[in-house]
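Missing here: one protein chain of the complex. Every other protein chain is in place.
Moving on, here comes chain A:
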Amino acid sequence: MARGTRDWRRSPVGEPALARGVLIGVVLLFLALFLLLPLVAVFAEAFRLGPAAWIAAVTEPDALAALRLTLLVAVIAVPLNLVFGVAAAWAIAKFEFRGKAVLITLIDLPFSVSPVISGLVYVLLFGGGGLLGPWLKGHGIEILFAVPGIVLATLFVTLPFVARELIPLMQDQGTADEEAALSLGASGWHTFRTVTLPNIRWGLLYGVLLCNARAMGEFGAVSVVSGHIRGLTNTVPLHVEILYNEYNFPAAFAVASLLAVLALVTLVLKTALEARLGHGTPSRAGP
C-alpha cells in the first residue's frame, strides 16, 4: 500500500465525523422529502380505495388501450433507435470524416429542444395546413392525431439516448481490437458481431433502458400530436392527465403507479448495469 491507512481520517475528504454526519443527513433528508415522499404518495393514493379499485382502474378499456399504445410505441421506437444509435456511434467513434462535429451536434438536438417544439414540428409538417399534410390526407394516410404521429414524436425525443451512451464508450475503446480482427481476416460483419458488440453490450443495454423509459414516459411532444382521443390516441401519461382532470384521482394515481413501477424497474436495472459497466468495460477478453 502506497498510502498509509493511518492518515486517511485527516485527508481533505475526511472531514470530522460530525460534518460528515450532517452532510449525509441533509442529503438523505432531501432525497426522502423530494423523491421518496412523492413516490410513496403516488402509491398510497393509488391504493386508497383498495386493490380491487386499483385493478378496476388499470383494466378499464381506455386504460388498457393507453397501455397498449404506449407499449406499441416503445416496441417500434426503441429498436429503431437501437439500430440508429449503434450505427451513429460506430461511424463517429471508429472513423474520421468531414462534418463529424455537425453530426454529433445534430444527435444532441432533441436534448436541447423543448418537447413541445418537437411535437409542433410534426404539426407543421403533417398538419392540415402543413407541408405534407394535405397530400398525405388526399392519399388516405393518417400521420398527425394517429399512431404514426405519436411514434414519430417519440422517435424524435428518444433519438440521442443510445448514441449518446455509446459514443464515449466506443471512442475510449479505440479501433485496435477491430484492426486486429480485420488483419486476421475476419469480415466486417463478423468483426462487429464478435469484437465490437461484446465490448459495448452493457453500455448498449444501458442506453436502451433509458431510451425505453423516456419512450414510455414522454408527455409533452406526444400531447401535441395526439389529439387526445380516448381509447385511440391516448398514451399512459396522457391518460393519467385526463383521469386527473376528470376528478378521478384514485384511477389517475393507479395508472400513474404503473409508470412509477416502470421507473423503479428502470432504476434497479440501471444500478445493476452501472455496477457491470464499472467493472465490465475493461473485460475486452469477451464473454
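Everything below uses one rule, namely that a contact is a pair of C-beta atoms (placed from the backbone, for glycine too) under 8 Å apart; a residue touches a chain by one contact, two chains touch by 3 or more; residues count from 1.
Here is the rule we use: contacts and distances are computed from a predicted model.
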{"item": "Protein name, per the UniProt record, of whichever chain is missing from view (\"Sarcosine oxidase subunit beta\", \"Menaquinol:cytochrome c reductase iron-sulfur subunit\", \"Sulfate transport system substrate-binding protein\" or \"ATP synthase subunit c\")", "value": "\"Sulfate transport system substrate-binding protein\""}
{"item": "Among A:127, A:160 or A:250, the residue in touch with the chain that has been omitted", "value": "A:127"}
{"item": "Touching the absent chain when the full complex is considered, from A:103, A:242 or A:260", "value": "A:242"}
{"item": "Residue of A:21, A:51 or A:79 in touch with the missing chain, whole complex considered", "value": "A:51"}
{"item": "Option from A:92, A:107, A:121 or A:144 whose C-beta touches the chain left out", "value": "A:144"}
{"item": "Touch list for chain A against the chain that is not drawn", "value": "51-52, 55, 58-59, 61, 64-65, 67-68, 71, 123, 126-130, 133, 137, 142, 144-145, 227-232, 242, 244-247"}
